[in-house]
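And then chain A:
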Amino acid sequence: MALLEIDDLHVRFDTEQGMVHALNGVSFSVERDEVLGVIGESGCGKSVTMMSVMGLLQSPPAEIVSGEIRFDGTDLLSLSESELNEIRGNRISMIYQDPMTSLNPALTIGKQVMEPLLTHTDCSKSEARERARETLEDCGLPDAERLLDEYPHELSGGMRQRVMIAMALITEPELLIADEPTTALDVTIQAQILQLFRDLRTEFDTSIIFITHDLPVVSELADRLAVMYAGTVAETCDIDEFFDNPLHPYTRQLWESVPKMDAEKERLAVIEGTVPSFHEPLSGCPFASRCEQHHGEPCEQIVPDPRGVTDEASHKVSCHLYTERSDTSPPWETDSEDFQQKLESQPENDVKL
Partner candidate 1 sequence: MSNAQNLQKTKSNRHDTLVEIQELKKYYPVTGGVLNRRVGDVKAVDGASLDIKEGETLGLVGESGCGKSTFGRSVLRLTEPTDGSVVFDGEDITEASKDRLRELRQEMQIVFQDAASSINPRMRVHEVIEEPMKWLTDLSEEEREARTRQLIEDVGLSVDHLQRAPHEFSGGQQQRIAIARALSVNPRFIVCDEPTSALDVSVQAKILNLLDDLQDEYNLTYLVINHDMSVVKHVCDRVAVMYLGKIVEVGPTDELFDNPKHPYTQALLSSVPRASKEKLDDQIVLEGNPPSPEDPPTGCRFHPRCPEYIGSVCEEEKPELREREDKRTCACHLYE
Partner candidate 2 sequence: ADQADGDGNDEIFVDALDSDPGTLDLHETNRVPESMCLTPVHERLFTIDPDLEPQPWLATEYETNDDETEYVIQLEEGVEFHDGTEFNADVAKWNLERAEENSPDAWQFGTLEEIDATGDYELTFHFEEPHPLFPQYLANVQMGFASREAVEAAGDDYGQEEVVGTGPLVFEEWVRDDEIVYSRNEDYDRGPDFLSNDGPINFEEYHVRIVPEPTTLLNEVTVGNVDGSMMIAASDAEDVEAHDNTQLERVDDAHPTFLSINVEAEPTDEVEVRQAMAYAVDQEAIVNAAFHGEGYPIYSLCPPMAVGGLDEATARETGYEQDLDTARELLDDAGWENDEEGEVRTRNGDDLSVSFFAFEMEPYSSIGEVTQDMLSQVGFEANLEILESGTLYDRVEGGEHNLVTMALSGGYIANNTLASTLHSQNYAPDGGSNYSLYQSDEYDEIIDQAEVEPDDAEREALLHEAQEHILEEVPVVPLVGFVKFYAAKNEISVDAWTDHPWWPSPDQYNLHAVDVDRS
């Protein structure tokens, strides 16, 4: 059994401008001891998904319409607040997107790092302090003893992010959710944090969900990838598969548009069009309007199964190209070179918004 299974999760927000359908059937699972990278453009629902897992969505305006989130077999959505409190911060921890605002400015680092331990175990204050110091050191913060009595504002961004990580790890959770932990940081600091994550993987055996919108970053760390698009999961696969044999047209096009360090200077491929409006529930494949392999009616009218259309457990894709509804097949599966050519031969005037 997977450690965490998210099954067809639908979330919407009731806002002044109308209903926002943020999640339109998100499904993926995390195995024990694996790092799942979740990638997607800004606004595609990464954070909302994770907030749902943590039970931290503010309701109203948020409303979980349907779906299940099973953690180690229990449906988190059916738990009461206090039952949920047993789990979060203890067995599941989260590192939040912005280390600058996610630490309480009025409490010392020590107090905040110790807090999960004091809440979830009955260890004494001094034990907790000792553990906090150790964890901070594990997270690459020298001089942890002094740090315990300092306040967040006295720390740099990178250090704060390490504190956040230590805070999440102190209870040795089974699942660690990291929501864009490096986005706010500089490259050199990002490298440090990524290094830390790699080290932690070996030291703590915890599963990690690593969220980012930065493909290169996730490729450094993840075992598996879930590609999100407009509140759905377009594709879930092993990282190697992702590079070798991406199935979903979005995945492919996304990959093409990323400037790469080891490629020659060339014109970047672009994805035409814009993300569909979130105001309406999905009426077809969300990527249909921008899809190069778009093939008519089914794409526009039938929502591809969010759990993945293929039976394969390790590589799931949510696209009509792989169902019997499609009369064509994806070009790269049958003839990969053809596709490459097609890309290269794109007329220049297409390279516009």
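Convention: contacts are C-beta pairs under 8 Å (C-beta built on N, C-alpha and C of every residue); 3 or more make two chains touch, one makes a residue touch a chain; residues count from 1.
On the choice of candidates, all candidates are chains of the complex that A comes from, given by their letters.
The model shown is predicted, which means the values in this text are computed figures rather than measured ones.
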Complex check, chain A vs 1 or 2: touching candidate is 1
Listed in rising order, the residues of chain A that touch candidate 1 in the complex are 41-42, 156, 158-159, 186-192, 194-195, 213-217, 219-220, 239-240, 243, 253-254, 257-262, 265-271, 274, 351-353
